[in-house]
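Read through the structure below, which is laid out as structure tokens, and then see the notes.
Every protein chain but one is kept in place in this view of the complex.
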Amino acid sequence: MLFSSVASHLKLAFVGEDLEIDSMNELNLSSSSQLSFGVHKKYSSELSLSKAKAFLITNTLVEHLPKDSSYIICEDVSVSMAQITKLFNKKPIDRELLLPKVGSNSYIDSMAKVENGAVIGSNVTIMAGAYIGTNVQIGDDTIIYPNVTIYRDCLIGRECIIHAGTVIGADGFGFSHTKTGEHVKIYQNGNVIIEDDVEIGANCAIDKAVFNSTIIRKGTKLDNFIHIAHNCDVGEYCIFVAQTGVGGSTKLGRNCVVSGQSAFSDHLSIAPFSTFTARSGVTKSITESGGVYSGFPLMNHRDWKRVQAKIGKLND
Amino acid sequence: MLFSSVASHLKLAFVGEDLEIDSMNELNLSSSSQLSFGVHKKYSSELSLSKAKAFLITNTLVEHLPKDSSYIICEDVSVSMAQITKLFNKKPIDRELLLPKVGSNSYIDSMAKVENGAVIGSNVTIMAGAYIGTNVQIGDDTIIYPNVTIYRDCLIGRECIIHAGTVIGADGFGFSHTKTGEHVKIYQNGNVIIEDDVEIGANCAIDKAVFNSTIIRKGTKLDNFIHIAHNCDVGEYCIFVAQTGVGGSTKLGRNCVVSGQSAFSDHLSIAPFSTFTARSGVTKSITESGGVYSGFPLMNHRDWKRVQAKIGKLND
Partner (left out) sequence: MLFSSVASHLKLAFVGEDLEIDSMNELNLSSSSQLSFGVHKKYSSELSLSKAKAFLITNTLVEHLPKDSSYIICEDVSVSMAQITKLFNKKPIDRELLLPKVGSNSYIDSMAKVENGAVIGSNVTIMAGAYIGTNVQIGDDTIIYPNVTIYRDCLIGRECIIHAGTVIGADGFGFSHTKTGEHVKIYQNGNVIIEDDVEIGANCAIDKAVFNSTIIRKGTKLDNFIHIAHNCDVGEYCIFVAQTGVGGSTKLGRNCVVSGQSAFSDHLSIAPFSTFTARSGVTKSITESGGVYSGFPLMNHRDWKRVQAKIGKLND
């Protein structure tokens, strides 16, 4: 899409060369063919270093644009950005692609749906009611239980087990907000990558990234009802006990253990080998590996036990 | 159904005229053709003002009945009421209705099920594994992702997005309890209304009303794993982050923001523009709009932050 088309969709003027744009991305992840956007002053250095050549931008950030950038000055960059994500949104199904490819010894139930463009490995089992979207890839020896849904473009590794009712690749929860309180959908154009040897319990939901990928790395195990938001990166060999949730873009190192009903805020970075006891509420990043934490607000587990004892004594 | 049939089902006597009853309802919402019920003294004024003409009632409330009412005196009104809801319960599927109507440019996957009596608008997408129940209506430009279930009689607006695995219109959780500890199902005979421009994440559950409707109003956005109980009324442009729950009959005003893992008790009324931080537990109604709240029990957000700091210092 031409940058001039973006501008005319927004009914705004553009400055600079009219470039061909193939997709959108964050400032620090953009390539030269991607459209990016600068919302806040705090991103001014990321802006100046971005490899993108076309931007949606607030008036006050123009001075930080890389040299020779094309740009559109928006009154509300956040809302304009959301509106433009719709232009790059892929339709939910692409039926014009080639028929799915299926490896040897795989069983696909006649009541499962596999869309065109999908590539299924060898010795895969896909049970009745499962939905395998456009361009999804599934590695060898993986089993997909009934009524699992995998949205288009997601990648599933080898020797994975995905239990019934789980949804992989639904839209991340992202909206911009107008001054009058309406919510403008930020279309989620990324995907989910599930690496090898991952097991995902029943009725989980792992959302696709807004741009790029949500990732669950090798050997990680999820219990039932786990919520992983868009753009998370869950390290290798993590354990998530039931009913836990991870906010958007949070990154966990390897071998973290997350006990039941715990939750993480968005945009955190959690050191490897961190352990969280039941119902932990994690709102800050953790830089030191190997700690054990509890409570909400989160404390060192030992401190939390002492606080709990003292709370119990408030009645004395 | 004749009121005399209701009485004979309960093996109880009825007093007054034998009326034709078409359904059941709460005291304050009943029409003259509906059966209502009075359980507690506290409802005596609602009882006296009810437009219903037929009642299940405790002995002590007879004096508050509207003039010329027909009634059945029950030893345990709550249990009798539950028993009678079964008589008015609609079967899960009605296959004798007309074939579904589908507007232009709509795509219904051959592996989706659309029951008779359903009316699907134009430019609707219904993906594989979705279930559209008897008499369900779906507005134009709405997309229903795979393995969504919409129970009979529910109404979905225009430009809605309903993500995979979500269940709309399952029975609300309502039981009467016998003296020996058994639970008698209160059949849920209402529906769910989803207004226009609503997005619902993956694996949510929005229960049908016991009578009348559970409502999600225009422009509201739900993340994954949201539980909305029977008879809730969620205002326009609300935001619900993942793993939150709302108890039965609770009403939220417009533009409320409910952060992750929060929950509301039943029968609350929440002022518009209220914000709840993560894991809020709301057990009382809120009358003033625009507040920010946290914690369980719920506090003003600023107070909660101070309390949290003090709890942290209990160890000092």
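A and B are the chain letters, set down in written order, and residue numbers restart from 1 in every chain.
By definition in this document, contacts are C-beta pairs under 8 Å (C-beta built on N, C-alpha and C of every residue); 3 or more make two chains touch, one makes a residue touch a chain.
None of these values were measured; they are calculated from a predicted model.
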Just to verify: which one of B:K185, B:K251 or B:H301 makes contact with the chain not shown? B:K185
Touch criterion as defined above, residue of A:V241, A:I270, A:I286 or A:M299 at the omitted chain: A:V241
Would you mind spotting which of B:T58, B:T142, B:N203 or B:T220 touches the chain that isn't drawn? B:N203
By the contact criterion defined above, which parts of subunit A meet the unshown chain? Give residue numbers in ascending order. 107, 109, 111, 125, 127-129, 143, 145-147, 161, 163-165, 199, 201-203, 219, 221, 223-225, 237, 239, 241-243, 254-255, 260-261, 278-279, 308, 311-312, 314-315
Contact residues on subunit B toward the hidden chain run 92-93, 111, 113, 129, 131, 147, 149, 151, 165-167, 170-171, 173, 175, 181-183, 185, 203-205, 207, 225, 227, 229, 243, 245, 247, 261, 263, 265, 281, 283, 296-297, 299, 303, 306-307, 310-311
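Heads up, the rule we're going with is that only the chains that are shown with their structure count from here on.
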Mind checking the centre-to-centre distance between subunit A and subunit B? Centres are C-alpha means, answer in whole Å. 32
